[in-house]
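A single protein chain has been omitted; all remaining protein chains appear in their positions.
Up next, chain A:
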Amino acid sequence: MNAVDGSDHYNKTSDEPPPSLLTIILDTNAHAWALLAPTLPLSAAIANLLVFINAHLAFNNSNKVAIIASHTQRAEFLYPIPSEDDSRQANGSTHNGAQNGLDGDMNMTDGNEANYAATADDANHYRPFRHIQTTLLSAMSKLYKTTSPESLTPTTSIAGALTLALTYINKQSIAFSTTTSSKTNADPLLAPSDPNSIQPATLNPRILILSVSGDLAHQYIPIMNTIFACQRLTIPIDICKIAGDSVFLQQASDATHGTYIALTHPRGLLQYLMLGFLPDQSSRKYLVPPTAVGVDFRAACFCHRKVVDVGFVCSICLSIFCSPPEGAVCLTCGTYLQLGEYGGKPAVVAKRKKKRKKGADE
């Protein structure tokens, strides 16, 4: 066919479905997991998650995965982790002693870890699977070790995790498109002149959030920003709601055409993951995805972070308040607001009047 550069393997990959990059955001809020422990301990959840990741990687040789912890106070990469740790990991897989030591620490939180330590030695264990497993487990134990008791709040920094996921996906997409198509390299000066040059994601990215905690109203604006970014880049956000309730995650999956599943039986996590979240965007076209019947579109007020269904909106900065602010001064932009009969009616009202008026003018 294309014998110019004799790169047969390139032709072959172009026939295959594009690889998909699965970014998993794991809500590691210890508070919520402790409450869940009787039905679904964290160790079991991670074991299930690893099976799911392996299944994803087994689908296509070039499939990729990234795991980000949305911890109580910060967001952190669990896999892949920075290169200095990476080199340590490479050593760790050859000299398993150090690695087992770290895994052993996980026994504090659960009992199943002994199995992992054993399998890490197993020569029959497919290397990429083992690499992810050891990296994830050691990163998890490091994460919990560095968590101070006072930082344990019932909330989770989902906005940070989503932002990290997006920057990672962006970088991977850029890297992917430059390696696969030499065209982008050949004309580098073309890219900046294009005003909205968002790379058409040839890499099939998607985000899966395993959420256990509710109350995200504090991060309303950053979460909304990430939702719009996903919308623009057509990255679906899948939500696996294990516990808690959050209106904003529901809106996220709805706006990005992702899947939202609230688990009725958290014990069956693996089954939900395998059946609901394993197919990527291209395969989902042929499946009937689980649909959320109703979507809660309520917003959070800026003054108390209360979720409201009727709010008062500042016409200057569009801040939402649950009740008219004191002294009629907007808390966000400081503008004096006319309260009147709750405002000149917003844009949509004037429309009908105007049409009639214009008809008369013509």
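Quick note on the criterion: a contact is a pair of C-beta atoms (placed from the backbone, for glycine too) under 8 Å apart; a residue touches a chain by one contact, two chains touch by 3 or more; residues count from 1.
Here is the rule we use: contacts and distances are computed from a predicted model.
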| item | value |
| --- | --- |
| Missing subunit (named according to UniProt) among the choices "TFIIEalpha/SarR/Rpc3 HTH domain", "RING-type E3 ubiquitin transferase", "Ciliogenesis and planar polarity effector 2" or "General transcription and DNA repair factor IIH" | "General transcription and DNA repair factor IIH" |
| Selected from A:N60, A:T234, A:Q281 or A:S315 as touching the chain missing from the view | A:S315 |
| Touching residue (missing chain; options A:T28, A:S43, A:Q219 or A:S253) | A:Q219 |
| On chain A, residues whose C-beta touches the chain left out of the figure | 72-77, 80-84, 151, 153, 155, 157, 159-161, 163-164, 166-168, 170-172, 174, 188-189, 191-193, 195, 198, 218-222, 224-229, 232-233, 251, 254-255, 293-299, 302-305, 308-321, 324-325, 328, 330-340, 342-351, 353-355, 357-358, 361-362 |
